[in-house]
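Structure record follows, encoded as structure tokens.
Right, subunit A next:
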Amino acid sequence: MSLPIDFIVLALVVICGIVAISVKDLMAAAIVFSAYSFLMCLSWAVMGAVDVAFTEATVGAGVSTVFCVAAVFHSTRRTKD
Partner candidate 1 sequence: MEQIFTAMGAKYNYVAYIILMMVGLYAMIVKSNLVKKIIGMSIFQTSIILFYVSTAYKTGKTIPIVPYDAHAAVQAADFINPLPHVLMLTAIVVSVATLGVALALAMKIYRQYGTLEEDDIHEDLRSEEGKS
Partner candidate 2 sequence: MIRHLPALLVIVPLLTALTVSALSWVAPRLCLPLTFGCIGASLASSIGILVEVIKSGPVVYTMGGWSAPVGIVYVIDYLSAPVLVVVTAVALINLIASSKQIDRDFSDKKGTFYTLYILFVTGMVGIVATGDAFNLYVLLEIAALTGYSLIGIGHERAPLSSLNYLFIGTIGASFYLLGVGYLYIATGSLNMADLARFMAMPEHGTSTMVMFAFIICMTGLFIKMGLFPLHGWLPNAYSYASPASSALVAPLTTKVMIYAMIRVGLYVFTPAYVFGRLQVGGAMVWIAVAAIVFGSLLALAQKSLFKMLTYIVIAEVGYMVGGFFLGNRMGITGSALHIINDAAMTLCLFLAAGAITYRTKSDDFKDLKGLFHQMPFTMTAFTVGALAVIGVPPTCGFFSKWYLIIGGIQAGHYGYAAALIFSSLVNAVLFFRIFETAYFDQPGDGKGHHHGHHKHHKHKNKMVEAPVSMIVPLMITALGLIALGIYTGDIVTHVIQAAIPGGIA
């Protein structure tokens, strides 16, 4: 049984999503969230949604991460959960 590529990417997306909400450092969460967005964009590219993937690459993995990092930078990195 050969695993199709989008299955692998989706599995990674789910892992990244779970990690992003469970790490104890907010900066790390922001960066993992960026990885999540990028993997998600890969999976959309595999599904042929090139425009959506392009947008997600620029917006989700790019600008959103910068916003998150900016917000964390001006508040605190520590969190209880």
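To be clear about the criterion, contacts are C-beta pairs under 8 Å (C-beta built on N, C-alpha and C of every residue); 3 or more make two chains touch, one makes a residue touch a chain; residues count from 1.
Per the selection procedure, all candidates are chains of the complex that A comes from, given by their letters.
Keep in mind the model is a prediction, meaning the values are calculated, not measured.
For subunit A, the touching candidate in this complex, among 1 or 2, is 1. Partner candidate 1 is touched in their complex by these residues of subunit A: 6-7, 10, 13-14, 17-18, 20-21, 26, 29-30, 33, 36-37, 40, 43-44, 47-52, 55-56, 59-60, 63-64, 67-68, 70-72, 74-76, 79-81.
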